[in-house]
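Part of the complex only, each chain left as placed.
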Amino acid sequence: MSKPILVLTTGGTIDKNYFDALSEYQITDSGIPALLGEARVALPFRVVELMRKDSLELTEADRLLVAAAAREAPESRIVITHGTDTMTETARVLAAEVPGKTIVLTGALSPARFAETDAPFNLGMAFATAQVAPPGVWIAMSGEVFDGLKVKKDRAAGKFVAI
Amino acid sequence: MSKPILVLTTGGTIDKNYFDALSEYQITDSGIPALLGEARVALPFRVVELMRKDSLELTEADRLLVAAAAREAPESRIVITHGTDTMTETARVLAAEVPGKTIVLTGALSPARFAETDAPFNLGMAFATAQVAPPGVWIAMSGEVFDGLKVKKDRAAGKFVAI
Amino acid sequence: MSKPILVLTTGGTIDKNYFDALSEYQITDSGIPALLGEARVALPFRVVELMRKDSLELTEADRLLVAAAAREAPESRIVITHGTDTMTETARVLAAEVPGKTIVLTGALSPARFAETDAPFNLGMAFATAQVAPPGVWIAMSGEVFDGLKVKKDRAAGKFVAI
């Protein structure tokens, strides 16, 4: 039987929305469940919304909370949606704190609510990696699956690159 | 350095379009390159359009042509977009004809040109599987990565299931 | 107070959908209410689904039924979604059968369910014309509001033109 996947959402560009009433743009209730429905995912999964933060606002305590949620969960295959700017920092905390599980971080450069967005493709990469890759921490961005400890975001180029 | 991916397109629902001038609906030039652009794929890849067929129309000769294209290509990681109805038959031909490569078949239940579609998620799953999975033939559909020889389409339920 | 609008749906490309289970493409439950919700229409309106037909399949009896529905309705401002191929024939029947109401026919060259579609723009034109234009039959297509008796579809060019 297929092993279930846990999706932890933490915020980031992938879940940014725009509110006209405030004339501003905020992270909102996660669009991830809608994306998984549109993708017709039939594999068992559950989505837990942990926090709604820009990744630049994440503290060390936040990262430890994400790690604890991953470690304590019954699932051994975990997808985490996350802002891209500090995704690699969270990867390092997860690698130190959560042994023996396959954890995949992903996010988006363009919000999931946009007509043009990398969100569903990236989430698809993360779901497949969670099923296929061995235990460890992985980052699925820019069309590529990276070792989570050997990758950085090249902000100017707008992509993730191996280091 | 990242290993390049070859994408072979064969048609199927994922590439179906609608033409008002004909009041009908046909497979058209592949939308896969546009999807990969929208997904901001930075990994080296190339797309080869092999044929434009409903998978119910594919002949044994067509499947052998797909297999030959996969076998002869310099790339060892191959994604094939394909209609869903006979995807598993092509998987069997590929398993027999193309040793030593990681081949991932994917497609969509809703055309990529629709506002709501499983196409980008499925293509993301296929790209990740092509990078992470060992040599063999895989099918990435319904949110899951299946052994290409141990899966069938449950047409009534609208999903792929392991057998 | 704003005068309410009646929307009659008859089918056509605007409401075409694709069904993988059948590997075919059919007119389905109307997407018009969803479009009006997305457009945040606050004006009072009601949607009545009259039929689900390609306009090439519409009979004279069908056109008389559409006319009767428009004539008998309490609303005096009426939007009709319709296939494009025989939209002008229905316009002629409406002009003869329904005096004293502002009736606007519209449709789409690309289905409303597509990511790229003229459907919401056309429906917006029709809503505005129903509010602003004098009684008569109008066709709102190709970015233009036409006198419904002085327009034809140029099938090759994929647009409506005045005659």
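Each chain gets a letter, A, B and C, in the order it is written, and its residues are counted from 1.
Here is the rule we use: contacts are C-beta pairs under 8 Å (C-beta built on N, C-alpha and C of every residue); 3 or more make two chains touch, one makes a residue touch a chain.
On a predicted model such as this, the values are computed, not experimentally measured, just so you know.
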Since all chains share one sequence and 3 are shown, how many copies form the whole assembly?
4
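We adopt the following convention: only the chains that are shown with their structure count from here on.
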Centroid comparison with chain B (C-alpha atoms), farthest chain
C
Residue-number overlap at the chain B/chain C interface, same or different (half cut):
same
Indicate the whole-number Å distance between the mean C-alpha point of chain A and the mean C-alpha point of chain B.
25
Give, as an integer number of Å, the spacing between the C-alpha centres of chain C and chain A.
43
Express in whole angstrom the distance between the two chain centres, defined as the mean CA positions of chain B and chain C.
37
Check each residue of chain B and list the ones that touch at least two other chains.
109-110, 116-117, 158
In their shared complex, chain A is touched by residues of chain B numbered 2, 35-36, 38-43, 45, 109-110, 116-118, 120-129, 131-133, 140, 142-145, 158-162
Enumerate the contact residues on chain C facing chain B in the complex.
13, 16, 18, 20-21, 23-25, 54, 56, 84-85, 109-111, 113-117, 155-156, 158
